[in-house]
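Reviewing the structure listed below.
== chain A ==
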Amino acid sequence: MTAELVLQVVLTVAAGLIGVGLFGALSQQTIVMVMMGLELVLNGVLLAGGAAWYFLAPDLPDAQMLVVVALVVMAVEMAMGFAVTIAFYRARQIDMIDMASDLRG
Partner candidate 1 sequence: MPDETLVDVWGLAPAVLVIMVGGLALGLVVAAVDRAVVSGEAGRAVVEPLLAGARGLVEQRRTTLAPDRLLWRIGCAAVPTLALLSLAVVPVGGRTLWSTSADLVWFNAMEALLWAAVWLVGWGPNAVHALTGGYRFLAQGLAYELPLMFALITAGLAAGSLRTTDVVAAQEGLWFVVTMPVAFVVFVAGAAAFAFWGPFAAPAAADIAGGVTSELSGVDRLLVDLGRAVFLGAAAAMAVALFLGGDAGPWLPGPLWFLLKTLAVVTALVWAGRRVPVLRPDRTVEVGWMVLVPLTLLQALAVAVLVLNGFYA
Partner candidate 2 sequence: MDLSARLRGWALARPRVLLVDTPGATPFRWAVEADLDRRGWSHARSPADTDLLVVLGPPGPGLAAAVEVLWSQVPEPRHRVDLRRPDDIGAALDEGGAALIRPAGSGPGADDRPSPAELLGTDGDAGHEGMDHGGGHEGMDHGGGHEGMDHGGEVAGLPMAMTGPDRDGLELDVLTVVLGPVLPGWPTGLVLRAELQGDVLTSAELCWLDAASLPAAELDLDPQQAALDRLVRFLVVAGWPTAARDARRARDGFSAGDPDRRVAAQRRAAAVARRVRRSRALAWTAGGIGCTAPESGLGGDTLDRVRRWCEIAVGQPVAELAGPSLDEVAALVQGAELGSARLIVAGFDLQPVTVVPPSESAHA
C-alpha cells in the first residue's frame, strides 16, 4: 500500500471522528454530553495531526505541536465545561443547555 493511501485512510477515520463528534455536540441536550461531542471532534484533530506529521512532514515538529495544542484545548475545554456546569447547577439545578438559553442577552 502506498503511503498516500494509508494517509488518506487515516484522515478519513479522523473525518469520521469529527463527523460523529459534530453530530453529538449539536444534538445532545446535556452540557456534559455536548462536551463529549467536542472531545470527539478534537480526537479527530489529534489523529489528523499525527498522520500529517508522519506522512507529510516528519522532519518538522509543527504537526506534533498541533497535537499538543489540541490536547491542551481538550484539557481547557473539560475544565471550563465542568466549572460552568457546576456553577449552573449550583445556581439553578440545571444541566441542560436548552434551560440555560435564558442567559441570552
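Candidates were picked such that all candidates are chains of the complex that A comes from, given by their letters.
Everything that follows uses one rule, which is that a contact is a pair of C-beta atoms (placed from the backbone, for glycine too) under 8 Å apart; a residue touches a chain by one contact, two chains touch by 3 or more; residues count from 1.
All of these numbers come straight from a predicted model, not from anything done at the bench.
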This complex places chain A in touch with one candidate of 1 or 2, number 2
Per the contact definition, I'd like the list of chain A residues that touch candidate 2 in the complex. 86, 89-90, 93-94, 96, 99
